[in-house]
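One chain of protein is taken out of this complex; the other chains stay put.
Here is chain A:
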Amino acid sequence: MSELIPALSADELAAIDAEIAHAPYRDAVAVDALKIVQRHRGWVSDESLKAIARHLTMSADELEGVATFYNLIYRHPVGEKVILLCNSVSCWIKGCETLRARCREGLGIDYGQTTADKRYTLLPVTCLGACDKAPVLMLGDVLLENVNPAGLMATLGASGEEGT
């Protein structure tokens, strides 16, 4: 069994332990640990989840409860860039559905899907707190405001190249 669980890397362990250092209980850093591993690996696989749980001396079942509660912890592989498209009220009024349609046409993906070349994953998100600049989306860590459907593909491409 254990050979299925890839050990956490030294970097990951160091980052998690740094969080543990100022938490009252080991399992109090569950969310941070998940974020750390996701930052390193893009997503959290079953094996990673078990490895984190063991390091935090909690059960995988409990950690699964935490991991699946937060929709920005990815329990499935995602593309290099995650497009978080806001579909809450302001953005809906300002045409997020058109943006979604553009993604379908231009990238061939809908909510929850990843492009065949593994570059993009499209997910809906509820209000990014930038309603005054609706419609908005996040491309990776970058917030794109007043997104123009016509230029969406170009924007994605450009921003994709600038990249992280």
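What we mean here is this: contacts are C-beta pairs under 8 Å (C-beta built on N, C-alpha and C of every residue); 3 or more make two chains touch, one makes a residue touch a chain; residues count from 1.
Note that contacts and distances are computed from a predicted model.
Hidden chain, UniProt protein name from the list "NADH-quinone oxidoreductase subunit G", "ABC transporter", "Glutamate/aspartate import permease protein GltK" or "Xanthine dehydrogenase family protein subunit M": "NADH-quinone oxidoreductase subunit G". From the set A:13, A:31 or A:60, the residue in touch with the chain omitted from the display is A:60, counting the whole complex. When the missing chain is restored to the complex, the residue among A:9, A:71 or A:146 that touches it is A:71.
Seen from chain A, the chain kept out of the figure touches residues 25, 46, 49-50, 58-65, 68-71.
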